[in-house]
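To keep things clear, I will list the structure first and then write my remarks on it.
Rest of the complex left out; these chains stay put.
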Amino acid sequence: MDNASNRLTHVTTAGHVHMVDVARKEITERIAHASSFVACNAEAVRLLRSGELKKGDALAVARVAAIASVKKTPDLIPLCHPISITGVKVDITVQDEGVHTQTRVTTTDRTGIEMEALTAATTAALNIVDMIKAVDRGAHIAYARVDHKAGGRSGSWTRSD
Amino acid sequence: MDNASNRLTHVTTAGHVHMVDVARKEITERIAHASSFVACNAEAVRLLRSGELKKGDALAVARVAAIASVKKTPDLIPLCHPISITGVKVDITVQDEGVHTQTRVTTTDRTGIEMEALTAATTAALNIVDMIKAVDRGAHIAYARVDHKAGGRSGSWTRSD
Amino acid sequence: MDNASNRLTHVTTAGHVHMVDVARKEITERIAHASSFVACNAEAVRLLRSGELKKGDALAVARVAAIASVKKTPDLIPLCHPISITGVKVDITVQDEGVHTQTRVTTTDRTGIEMEALTAATTAALNIVDMIKAVDRGAHIAYARVDHKAGGRSGSWTRSD
């Protein structure tokens, strides 16, 4: 069994968590894509698509909060390294069954950026739920996942399912 | 059509977002439960259940991060009111298909606490993904949702699906 | 000479700063309005008013950041008490000579909310400068000020100039 798969990288042999030492890892350009989906009822979709949205900035809140959350990732995930961020893009689209978010985050640093991309997708979803919960109490995050990563020693990966 | 359902509460009639004025809302005891599920492969489940976990504190990180995130909710969700927090409980269990988190948050304040409970469930999930991503790149948040809320003018609600 | 005017409230008789003790002050509803103005050139005004603005969320960033900054005020101003926030409203309008922001913040607590309102007006302005600095390097904050406050022992006040 290879080394990567027989223990959790964040746990020492003594069973204690640590922030993994990456001093010897190379600084390279890295990218990650993530996405999330908030499932909601037709009334919430209608409102998000209606005049309020056109005139206003309902989805902009989610977009701004998602961008901001990239910088808060090391605070939300204690074992994450604080890393440089070179760019963040967040696309949010209202669909018939809910709201779809796609994020793209880049860095030039020693560790991957996928947790930042996933945190952004998740934070967008949290803000969307907050925005529509008064009209759909059952609105929820149907999924949040990393879709693609590239750069760094472990190579690129794209979700296949 | 009732008032609650024909507009987004966070959006003014001019279409701009605001933090809703709650000065006239009553201070009451409120509670919310939320849950999340991280789907992962058998190897990740095995490691989370194995010696490393028993000896160590792998899940404790997720639990502590989830509790801490309750206090960061107004920072992650710009339109959320900062409210008092009277208690937080986070239960995380490793199951055959992944990791299940349940949160319970209480307040005695003017607005509901469901976004705090959902943020805690989501943050636990983010930390779990971070912990196991080296052994299962496809690990993802399968859902994150509010399950129950009580207290306040709008009454109690429990997810039915 | 009255007590209020012969010393700085944040400075003790020994000349040291402190966070003033407000335990004996009454909890009352309080409100404050503040405003700011970012002066910029015609090109920046044109872009803010043009298609990009209509299609997009340029000003929404400033509005969201301003709302969020209300909750960061005790962190930016070390001697400020952390207080409850019951509502925040931020209006931003593009005018011929620049961008005008008006904020309105409410609390039900022991101390005034004017620094929160001023911080929000200032933060909106900082974000607007950031947004347009590539097209107008000279864009700057022409003023930021409290315009009105009400509630609490010292009574209401409105700027007269």
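Which chain is which? They are A, B and C, in the order written, and residues in each are numbered from 1.
Just so we're on the same page, a residue touches a chain if its C-beta (ideal position, glycine included) is under 8 Å from a C-beta of that chain, and two chains touch if they have at least 3 such contacts.
For clarity, every value in this text was computed on a predicted model and none was experimentally measured.
Enquirer: Looking at 3 placed copies, how big is the full complex in copies?
Expert: 6
Just so it is clear, only the chains that are shown with their structure count from here on.
Enquirer: If I list every residue number at the interface of subunit A and subunit B, are over half of them used by both copies, so same, or under half, so different?
Expert: Same residues, largely: of all residue numbers at this interface, over half are found in both copies.
Enquirer: What is the size of the turn, to the nearest 5°, that moves the C-alpha atoms of subunit A onto the matching ones in subunit C?
Expert: Best-fit rotation on C-alpha atoms: 180 degrees.
Enquirer: Report the inter-centroid distance (CA atoms only) between subunit A and subunit C in whole Å.
Expert: The answer is 31 Å.
Enquirer: With centres defined as the mean C-alpha position, give me the subunit A-subunit B separation in Å.
Expert: About 16 Å, centre to centre.
Enquirer: In subunit A, what residues contact two or more other chains?
Expert: In subunit A, 57, 60-61, 64-65, 68 touch at least two other chains.
Enquirer: What residues on subunit C touch subunit B, complex-wise?
Expert: Touching subunit B: residues 29, 60, 63-65, 67-68, 70-71, 84-91, 106, 108 of subunit C.
Enquirer: Given the complex with subunit C, which residues does subunit B contribute to the contact?
Expert: Contact set of subunit B toward subunit C: 12, 16-23, 74-75, 78-79, 81-83, 110.
Enquirer: Residue numbers of subunit A touching subunit B in their complex, please.
Expert: Subunit A residues touching subunit B: 4-12, 14-17, 36, 43, 47-48, 51-58, 60-61, 64-65, 68-69, 72, 75-80, 114-115, 118-119, 122-123, 125-127, 129-135, 137-138, 140-146, 149, 157, 159-161.
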